[in-house]
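Okay, structure first, notes after.
Note that this complex is displayed minus one protein chain, with the remaining chains in position.
A and B are the chain letters, set down in written order, and residue numbers restart from 1 in every chain.
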Amino acid sequence: MGHMLELPMTSVPIADPMIPVPYRIERLKRETNDTFTLDLMAVNGAGVTSFGPGQFNMLYVFGVGEVPLSISSDPEDCPALEHTTRMVGAVTNAIGKLKRGDMIGVRGPFGSQWPVAEETGRDIAIVAGGIGLAPLRPALYYLMKNREKYRKIVLLYGARTPEDILYKRELEHWRGKFDLEIQVTVDRGASGWRGNVGVVTALAGRAPFDPSNTVALVCGPEVMMRFAVMELQKRGVEARRIYVSMERNMKCAVGFCGHCQYGPHFICKDGPVFRFDRIEPIFGKAEI
Amino acid sequence: MAAETKELAPSLAIEVKDLPQLFAAISKLGYQVIGPTIREAAIVYDRLSSVEDFPRGWADEQSAGKYRLTRRSDQALFGYNVGPHSWKKLLHPPVQSLWKCKKDGSGFEIVAENQPSQKYAFFGVRACELRAIAILGKVLTGGDYSDPGYKSRREDLFLVAVNCGQAGGTCFCASMGSGPGVTSGYDLALTEILDGENHYFVAEIGSPLGAEVIAEVPHREATQTDHEKVAQTVAETSAHMARSLDTNDLKELLYRNYEHPRWDNVAARCLTCANCTMVCPTCFCTTVEDVTDLTGQNAERWRKWDSCFTMDFSYIHGGSVRATPKSRYRQWMMHKLATWTDQFGEIGCVGCGRCITWCPVGIDITEEVRAIRESDPVAVKAR
Partner (left out) sequence: MIHSLEPIIREHVFFKGLEDRHIEFIAGCAKNVRFEEKQYIFRERDPADQFYFIREGLVSVELMVPQKGPAVVQTVGDGDILGWSWLTFPYRWHFDARALRATRALSFDGKCLRAKCEEDHDLGYEILKRFANVVTERLEATRLQLLDLYGTHA
C-alpha cells in the first residue's frame, strides 16, 4: 500500500474558543413532557458573565457531543446560565438524563443579538412559536427592565397544545406586572383551555401595534417564521424592521467548520439573529 | 547573511547539480522538506529525504476524470502540475486532536495537549497553491477567531515556490488571476530552465530567510537572458491554458440563478462522492467527533475534514436541509464561486483544476459556469 505521509496529531493550546469551560447543573426543570430548562453555574467562578439577548452557547456532554442552545436568562441579571431545549437528538437526550450537580462543558456566548438596546422609542412586536420563545426570553427581560424606553410591547406566542406552553408562571407574572400585551394561542386545544386556538401568525394580523413604527422579533420553526413575516409585511412592517432567528447544523460555532452556512452567512457569527431584509433573497428558498 | 527585503532584487541562478545543497541548507534549519514525489502512480506531497525523491523526468496527463503519469523526453524535476494532494493536508490536517477529557467523579477535566508541531518546508509550491494558502489563511486566521493550530503551522513554514513550465490539462489559473506566475508569498521562487545541455533554476528571493538559505548554495547572478527565459516560461504556460472561467460579475450571475435548470443537469451526473472537496486546496469544512474509550472514563474531541456533499452535513432535528444531490452540488459551487466573495472578500477558487481531474464523472466547474452564463437572461442581454 505504500507508506503515506504519517502526520503528527497536532493539538491546540487551551486559550481557545474550542475548549469548553466546566459548569455544574444547578437545576434541571421539566417544562413539558419533552422540554426542559437547564440552569448552569461555572465550576470555577470564571464563566460567561455577560451575553446579549439572542446569543447561544455550545453545551458539551462528556463523551456524547455538543449542541447549540440559545441562552434564555436575563442578560442583565444572570447568576446562572439558563437554556431551554427539547429532547430531539443524542446530546439533548443525554442532557435530559443528567441530574443536579452533574457537569456540562460550555463554550460561548456566540452569535448576533436581538436589537432591543438600539430600537428604543418604537412598538415592539414579538412573535414566538414553540421553543422559539426561549431565545426571545432574554429580549423580553431586557424590554421589561427598560420598559419606559419603548412604546407598545406585544408578545404573540403560539404553542402546540396548552401543555406545551413554556414559562407559564413567567407569562402570568409579566401579564400582571408590566404594560405588556400577551396573546397566547395553541394549534390544538384541550379540555379546560379557554384561550385562543389557532396559528400565531393569524394573531399578527390584528395585534395592537403600529406597523409604521414597529420592530418585530420573530422566532420559531422556519415555516412559522415565513408566515409570520408575511403577515407582518402585509400589515406594513418594513423588512428592515423585522428580525428572525435562523438555525442550521453547527459544529464549531466560530466560523471554521462551514456547517452552519446559510447562503453567504455563517449562522454562528452573522446570525442566528438576522435583520430580515439581509436574508430576504434566500429566505424560504428550498434547500439553501 | 540576511539581506533587507528591498535589496533582494537580484535573482540568482543555481545549477541542477547544486540543488541538493539547497535541500541541505533548508533541512539544516530544522525544516522537514515536503514536496512532490511519486506514490501509487500519482504525484503527491510527502516527506522528501533528498532531491532524488522528486519525480524527475515525469509529466502528468490530466483531463476531466482522468489522471496518469507519462515519461518526459527531458529530466525536468517539476515537469508536471498538481496532483490529488494539496498543501492543506499539512496546514489544515485531515485529522486533528482538539483536546482530551478525563472523567472526575460527577465531573470531568479537559486537558489540552501541547505538542510542538514539526516545522515544514514546502518545496515546489505552484502559484495557484500560494494563492490557496493565502485564502485558507484568511478563512482560518483572518476573522474574529483564529485557529491557533493553523496559525503556528503557517508561521513556521518555509516556502519554495516553483513557476509552472507547462499548463496542466485541467488548469485555469490564468483566468482566475492566480497564476501561472508566482508573485508573492514565498521565501524562494524557482523557475526551472532546460535549454539544450543547460539545466538550472532561476531563483527569486522573497524573504530575508530565503536570502539566508540560498546564500549557502553555489550560485551566480541571474542575467538578462535568465530573466527573459523566466518571463517566457510564464507567458507560454499562460498561453497554453486549455480552460478558462469567466469571473466577470460571477457572484451576481450565480446569485441570480439559484433555480437555473443547469443544477438539475449537473445533479444527474454528480455522485456526491466528495472527491472535489477532498482535493480542493481551499475547501476547509471540518466536523467534530467526540469519542470515548471502552472504559467510558476518557473522552476525546477530534476535528476531521468534512464535505458539504454528505447528507449529514446539513442535518438538523429531523432531516437534512440539503437533502438532494442538486442542492449539495449547488451549495459547493455557489460557495466556491459566489458566497465566498461575500464572506472573505475574494473568490474561493484558484483554478488548479483538481476538482475536474478527480471527479469520477468528469464534471468541469468551468463548463458549469459557462452553461449558466450562456442561458442567463441578464448576461445574454448584456452581450
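Details
In this section, a contact is a pair of C-beta atoms (placed from the backbone, for glycine too) under 8 Å apart; a residue touches a chain by one contact, two chains touch by 3 or more.
These figures come from a predicted structure and were not determined experimentally.
From the options A:Arg160, A:His173, A:Arg240 or A:Lys285, the residue with contact to the unseen chain in the full assembly is A:Arg160.
When the whole complex is considered, the residue among A:Gly52, A:Gly220 or A:Pro264 that touches the unshown chain is A:Gly220. Residue A:Ala202 is the one among A:Ala94, A:Met144 or A:Ala202 that touches the chain missing from this view. Per the touch definition above, the residue from A:Lys97, A:Arg188, A:Arg240 or A:Lys285 contacting the chain not shown is A:Arg188. Residues 34, 86, 88, 129-131, 158-160, 164, 185, 187-189, 191, 193-199, 201-202, 206, 220-221, 223-224, 227 of chain A touch the missing chain (whole complex, contact as defined above).
One rule holds for everything that comes next: only the chains that are shown with their structure count from here on.
For the pair chain A and chain B, the distance between C-alpha centroids works out to 39 Å. In the complex of the two chains, the chain A residues touching chain B come out as 2, 4-5, 7-14, 16-20, 22, 24, 43, 60, 62-66, 86, 88-89, 101-103, 105, 247-249, 251-252, 254-259, 261, 263-264, 266, 269, 281-282, 285-288.
Listing the residues of chain B that touch chain A in their complex gives 34, 39-40, 44-47, 89-90, 93-99, 101, 103, 106-110, 112-115, 117-118, 139-140, 143-145, 147-149, 153, 255, 258, 284-288, 290-292, 296, 299, 301, 303, 306, 308, 313-318, 321-324, 326-327, 330-331, 335, 338-339, 342-343.
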